[in-house]
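Some notes on the structure that comes next.
For this view, one protein chain was removed and the others were kept in their places.
The block that comes next holds chain A.
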Amino acid sequence: MHPAFSVIFLTTLIGAGQGLFLAMVTGQIYATAGFLPAQESRFQAVGSLLALLLLVAGLAASFFHLGRPERAWRAAAMWRTSWLSREVIVLPIVMVLVFAYGAAHWLGWTRPLFQVGRSLPVDVTLLLALLGTLASLALFLCTAMIYAGVRFLQEWQTPLTVSNFILLGAASGFMLAAAYSAWVGNPLVTFFGTWAVILTLAGLASRMAHLSRNALITHRSTTQTAIGIRHAVVAQKTQGATGGSFNTREFFHGRSIQAIDRVRIVFLVLVFALPILLIGLAYVTGSSSLPILAFATQFFGLLAERWSFFAEARHPQNLYYQSVA
């Protein structure tokens, strides 16, 4: 598949935004449980604003993917059958909940509404945190299922696509939370950094499983099934156009196999190895700039990871477009 930068930025930006929101919620829940000192509301509010900005940036990037962006509102129509339509509905819901969560913290709506058991006071922010978490996970699912749901694109059609999107998005979000804490001098750097490393390692396991699965994949469709000629040797001579077509532009990455291999190594280093190393160094040295560098490295790596995700997918329609003339 041709990796479109609009979609690469959409999925990585909203992934980081959702992850950052989940990090803010995790911090609050730890504080509620008494494992962490309560954060000041300003920290949560600004963090949520940052998450909202990432979600808005992702949404803006997605418009560049559309041929007719002025009709984008129509995309909410077919939510019964289309994961893309479901994503279009869930994304604004997440935005509203993230905004409401940040606003509730900013306005200090933390007076408990009711008490669950003896030790859990429930306030508006905790309810919004719960709803926002559910919506964020639903959005991860919708985004990933857009790809995992294309049933004959075998590189994508696996639950590993969903786990990759969730784990890598969450990892980058927690990494950003660590960077943000380091920036404002909040002592939660270690807490968020530890979670970021755990999620990055889980993402590494999931992505490596995905890579090894795809390396061994046998494609169901062949040139023989594509044109229905039962002969071992079938070679394409013409494809009906000499100057290329939509089919040759949209479904081919146009790079060499060596370039694909290089990008794969680059993203494995930038997404997994370097950020973990940098967070470890930050833990040892107490540096406040290393977590920021760790997030920047991982985010750039995720752009390469998403590029690779597209480039690795071999669409069956390519069987009809193997040779020009």
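Please note the rule applied: contacts are C-beta pairs under 8 Å (C-beta built on N, C-alpha and C of every residue); 3 or more make two chains touch, one makes a residue touch a chain; residues count from 1.
Just so we're on the same page, contacts and distances are computed from a predicted model.
One chain of the complex is hidden; its UniProt record names it "Fe-S-cluster-containing dehydrogenase component", one of "Formate acetyltransferase activating enzyme", "Fe-S-cluster-containing dehydrogenase component", "Sarcosine oxidase subunit alpha" or "ATP synthase subunit a".
Screening A:103, A:137 or A:150 for touch with the missing chain picks out A:150. Note on the undisplayed chain: of the listed residues A:226, A:260 or A:296, the one touching it is A:226.
Taking the complete complex into account, residues 1, 65-69, 71-72, 74-78, 81-85, 88, 146, 149-153, 220-221, 223, 225-229, 231, 233-247, 250-251, 315-318, 320-321 of chain A touch the chain not shown.
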